[in-house]
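Data first, discussion second: the structure below is written as structure tokens.
Here the complex is missing a single protein chain, while all its other protein chains stay put.
Coming up: subunit A.
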Amino acid sequence: MQFLDFEKPIADLYDQLEKLKENGAKSGVDVTATVKEYEQKISTTRQELYDHLTSYQKVLLSRHPDRPYTLAYIEKMCTNFVELHGDRNVKDDKAMVGGFAELDGETVMFIGQQKGINTKMRQIRNFGMANPEGYRKALRLMKLAEKFNKPIVTLIDTPGAYPGLEAEERGQGEAIARNIFEMVKLRVPVICVIIGEGASGGALGIGIGDRILMLENSWYTVISPENCSTILWRSWNFKEKAAEELKLTSDHMSRFGLVDGVIKEPLGGAHVNPDEMAVILKQKIKETLAELKKIDADTRIEQRIDKFSNMGFFEER
């Protein structure tokens, strides 16, 4: 298990627990009771720590190296996942994945950014930063789902759309804009879930749907706290402050009405128990799909437009 800096109290308790178990095994003394005590202590310490996470600590959690990514969720929630590739134009963007899968007997189109699980894969996945062809692949798959009347679930986890030279040549801005525009009009139910990082236009490019949900320890806003700090405070050092000011947590986003719901994570975060997290997520997706299917396509689209049209704060004098 990997621990983040702020999880040090928990990491220490785990160390002590390990030592205790070793000593017990060596000396033959029964340590069962003490082990139980330690486990209890870990649990309460974790609870206390996680009850009072700062915004930036949540950002760090959303990037935890052990956190499950898109493909892991699809594999855990579904059977018969068939990954589909390519935008039929430029190439197959490995930072964006998608394909049909069976969710308890129903075919669903899953699409999401994919981060790499080790150093080599992180490179191949471009750290979950898609190029225009990634967004265009996503749109192609959405249109495919629409054609065969299959619901769409997008899993969002990106530090942003890739700011590269070729990305600009191939129209990163246009690709994201087009996706937003087309997703508004999709005639099938669309659920978007921010499972990790929801950074800016790169997230929104697959983020238009009937229901927008966030995992508890994910974040979603216009810029990463680090970049916000660099621009507005002119220094990298104010990222914690920037995270607070941006009010980017699932809690804030839900209170502002910018997302439709927050999905609880297992204590300590999704990475502590990915199987449990997948079960919770699957349940929520199934419930939400059932709810959306009761609404006819025209009404769904109308409600989608209304929802986004109502976002904003201003004064009329």
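Following the convention adopted for this analysis, a residue touches a chain if its C-beta (ideal position, glycine included) is under 8 Å from a C-beta of that chain, and two chains touch if they have at least 3 such contacts; residues count from 1.
Everything that follows uses one rule, which is that contacts and distances are computed from a predicted model.
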item	value
Chain not present in the shown complex, as UniProt names it (candidates "Carbon-monoxide dehydrogenase small subunit", "Acetyl-coenzyme A carboxylase carboxyl transferase subunit beta", "tRNA N6-adenosine threonylcarbamoyltransferase" or "DNA polymerase-3 subunit delta")	"Acetyl-coenzyme A carboxylase carboxyl transferase subunit beta"
Residue touching the undisplayed chain, where the options are A:53, A:108, A:248 or A:270	A:248
Candidates A:49, A:84 or A:180 - the one touching the absent chain	A:180
Residue of A:24, A:116 or A:171 in touch with the missing chain, whole complex considered	A:171
Where the missing chain touches subunit A, by residue	161-165, 167-174, 176-178, 180-181, 184-185, 200-201, 204-205, 207-208, 220-223, 228, 231-234, 238, 242, 245-248, 253, 256, 258, 304-305, 308-309, 311-317
